[in-house]
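Have a look at this one.
All protein chains but one are shown at their positions in the complex.
Up next is chain A:
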Amino acid sequence: MWKWILRKWTGKCELLRITSENPKGAKRSKAIERSLKHSNISILKQLSKDEIIDVIPASEEVMKIKDVIAEIHPQFAYCFQVCLCQICGYKRLFAEVEEMRKTQYSSENPDHEEKLMQLWGFLMPDIKLETRISKQWTDIGFQGDDPKTDFRGMGMLGLNQLLYISSKYTALSRQILSKSHHPTLGFSYAIVGINLTSVLYELLKKQTLRTHFYNIKDDKPSLHDFHELYCYMFKEFVTFWFSEKPKDIMEFGRVRDKFRRKIKQKLKEDLTTILKFDADEELAV
């Protein structure tokens, strides 16, 4: 009813009002997503669910259904396509991440083993790993002599993210590793890394990361963007951990939960938020 009155009064359908009244980014795309989700028209509703959408024909169809005339509203088609791209891209990203998470680490898979060895190489360039099963793994923060059981619920996603930060931002990851050996404020590098993957994964799953991903670019978020966000989280967490001055490692759970709340708050309160990762900026601990 309300929509109908607004439509008559402004002469614009809801989608058109959203695109013209909101700046591009999370504010607009989230509003479009909500509108599509609650639409009574099944084609529109479906657009809020699909992981893959051919956005140009989709926008043409929506314009036809909603009587949006391209000559009168020349901006609409492009704006709407960007929103669709982001909305379905986020869903696609989650599916990709979920598949990676469900892939269990397997010692029989040479690709998995290779990645694990690479991780060692990036973090410990000067020290040779004596044997595949070795207490040395605890030096980079795994729990015991074989890291494979530590990936657990995060599967290959956990390993891939540990490898991503150490291969792409090697200096930073070594710096964090060295901080992790702090006599009182130390932590297990790899285990904390896997726990941060879990924090990030939950935020993605609960759609909290839409704010960030809808703001960073006019395109669908990629796995690469997700991994970059992991690097941001790792760096921010380490800074946060030291600033909280925990008594010892047993406070990890409390500090992690507080950190998660802080990130969530950031993404909920201000819809213009971008969690910007700056690898060159000095680690402030």
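Please note the rule applied: contacts are C-beta pairs under 8 Å (C-beta built on N, C-alpha and C of every residue); 3 or more make two chains touch, one makes a residue touch a chain; residues count from 1.
Keep in mind that, in the parts below, contacts and distances are computed from a predicted model.
S.K.: Among "Coatomer subunit gamma", "DNA replication complex GINS protein PSF3", "Glycine cleavage system H protein" or "ADP-ribosylation factor-like protein 3", go ahead and choose the protein name stored in UniProt for the chain not displayed.
M.R.: "ADP-ribosylation factor-like protein 3"
S.K.: Pick out which of A:E21, A:D248 or A:D270 touches the chain that's been left out of the picture.
M.R.: In the full complex, the listed residue that touches the missing chain is A:D248.
S.K.: Which of A:S35, A:S59, A:Q86 or A:N195 touches the chain that is not shown?
M.R.: With A:S35, A:S59, A:Q86 or A:N195 as choices, the missing chain is touched by A:N195.
S.K.: Provide the residue numbers of chain A that touch the chain removed from this figure.
M.R.: 101, 138, 143-144, 149-150, 152-154, 158, 187-188, 191-192, 194-195, 197-198, 201-202, 248-254, 256
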